[in-house]
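I have a structure here, written as C-alpha cells, and I will follow up with some questions on it.
What you see is the complex with one protein chain gone and the rest in place.
Our next item is chain A:
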Amino acid sequence: MIPSSILSVCYLIGSVTFIVGLKMLSHPETARRGNWLAAAGMVISILGTLFLYRHDGEHLHNYGWIAGGLVIGSVVGTMAARQVKMTAMPQMVSLFNGMGGLCAMLIAVIEFNRLLPEDASVTFAQVLESRQLSLYVLAILAGLVIGGVSFAGSVIAFGKLDGKISDRNFAGQQVVNMAVITAIAALSVYLICGDPRQPALIFYTVTFLSLFYGVLFVIPIGGADMPVVISLLNSFTGVATAFGGFLYDNQVMLTGGILVGSAGTILTIMMCKAMNRSIRNVLLGSFSATASGGPVSGGEQGNYKEIGLNDLAILMAYARKVMIVPGYGLAVAQAQHVCHEMEKLLRDKGVEVKYAIHPVAGRMPGHMNVLLAEANVSYDELLDLEPANDALATADVVLILGANDVVNTAAKNDPSSPIYGMPILEVGKAKAVVVNKRSMRPGYAGIDNALFSEPNTSMLFGDAKSVLQNLAGAIKEL
C-alpha cells in the first residue's frame, strides 16, 4: 500500500470527525463525546502525518525535535488545562488560542525563509517568477498577518481577563489602526510585486506590524466584551490555519481551519446578539468610547440601605419563592457549593428556589451554568433570561450574588448608558431585592447601577462565600 493514500484517508477521517464533533458539541447531551471524537480525529491526523507524510518521496526528518515538542506541549498543555480554576477558564481558552496563532505565524516565518534566494545575484522577484510562487507568498503573508494578530490579541485578552492589563484608548486610535492595516497591505503588495531589495526586512516589518495591530485591536475593548473578542480571534486563528492548509495542500488543515473560521464567526455574532450589541460597537470599543457621555463614575454611589444576615435569613425562609441571580462575584468567591447548600436548606423549608441565569453573567456566556453544574445544582432549576423574567414577577425575594451589569436598570431606562439596549434580568419586579457585593464599586462595565438605590433594594456587603456560609447557618437555626 502506498503511504500517501493511507495518509489521505487519515485526513479524511480527521475532517469528518471535526465536522461531526462540532455538531455534537452544540447539543448538551452529546457535547462531551463530540469533543473526544474531534480529539481522536486530531490524533489520527497527527500520527498519520508523522509516519506517512512524504514530500518528493522523502520522509520527514528531525523526529527527535518533533517528538520533544509534542511531549513538552502535551505535558504543559494538560497540566495547565487541568489545574486552571473554573473562574480562570476564559483566559485559558484565550491563551491556547493565542498559541495556535503563534504556531501559524512561526510556520509562515520558516516557509518564507526557505524562499529567500541563497545566491546574491538572484533577486527575490526572480525566485518568485521562476517557480510561480506569488500566490504561495500571498498565503504565507496571510497566515503570518492573521496568526500574528490573533496571537498578540489573545495574549492581551488573556492579560485583561486576568486583571493584568487595563483598558486603554487614546484619541485617534481608529486612525492609527487604519494606518497600520494600510501599511501591512502596502508592504505585502510591495513584497510580492515590487521586487524589493531587502525582502526579509519587509517581511519582518509586516510581522512586527501584525503583532502591533493585534495589541491595538484588543487594548481599547472593554473587559465585558472580551468573550466576543476571544471568539472572534478564535475564528481568525481558524482562517490562519486554513491558509496553512493551502500552503501544504493539506485538506484536513483546510477544512478544520475554514470550519472553525466560519463557525467562530457565527458564534461571535450569536454572542453579540445575546448581549444585544453589534460587532461594530464591540470592535470600536464603544464601552469606553461612550463612557464619557454616560453616567459613569469610578467612585462609590450613595443612597442605599443595608440588610443584616439574620433579617435576610428570615426574609428568605418565610418566602414562597426565592430567585437567585449569580454573577462573577459568585465565581470569584468559589461560592457555588455553599450556594447550593443554602438552596437545599431553603427547599427543606418549603421555599421554591430558582436560579435566574443571564446569558452573559460572569465573564463568558454559559459561565454560570458551568459553575452551578459543578456544584450539582439541577439543570431544571436554572432559568434562562425570558423564563427568569416571567418568574421574577412572582418572586418574593431576589438574591443577587455578585452580579451587577446584568441587572442594571440603565440598560432599559437610560439611552445615554453604554449598555443601553442590553436585555437584563428585571429583578425590580420582585417584592424584595437583596444585593450581595463586596463593595459599592461599579461592575465590570464601570457603570453605576440605579437598582441599588431603589426603595425595595437592600445591600449585603461581603465576600459571597462567607456571606452565604453565614446565611446558611442562620437559616439552619431558624
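One rule holds in what follows: a residue touches a chain if its C-beta (ideal position, glycine included) is under 8 Å from a C-beta of that chain, and two chains touch if they have at least 3 such contacts; residues count from 1.
Assume contacts and distances are computed from a predicted model.
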Per UniProt record, name of the chain withheld from view ["Cytochrome c oxidase subunit 1", "Diguanylate cyclase", "Hydrolase TatD" or "proton-translocating NAD(P)(+) transhydrogenase"]: "proton-translocating NAD(P)(+) transhydrogenase"
Option touching the unshown chain, where A:Leu346, A:Met364, A:Ala411 or A:Leu425 are the choices: A:Met364
Given A:Gly148, A:Gly261 or A:Gly329, the one touching the chain that is not displayed: A:Gly261
Per the touch definition above, residue among A:Leu60, A:Val122 or A:Leu478 touching the missing chain: A:Leu60
Residue touching the undisplayed chain, where the options are A:Ile6, A:Ala185, A:Leu201 or A:Met270: A:Met270
Residue ranges of chain A at the interface with the undisplayed chain: 14, 18-19, 21-23, 25-29, 31-32, 34-36, 38-39, 42, 45-46, 49-50, 53, 55, 59-63, 65-66, 68-70, 72-74, 76-78, 80-82, 84, 86, 89-90, 92-93, 96-97, 99-100, 102-104, 106-107, 109-111, 113-114, 135, 227, 230-231, 234-235, 237-238, 240-242, 244-248, 250-267, 270-271, 274, 359, 364-367, 369-371, 373-374, 376-380, 384
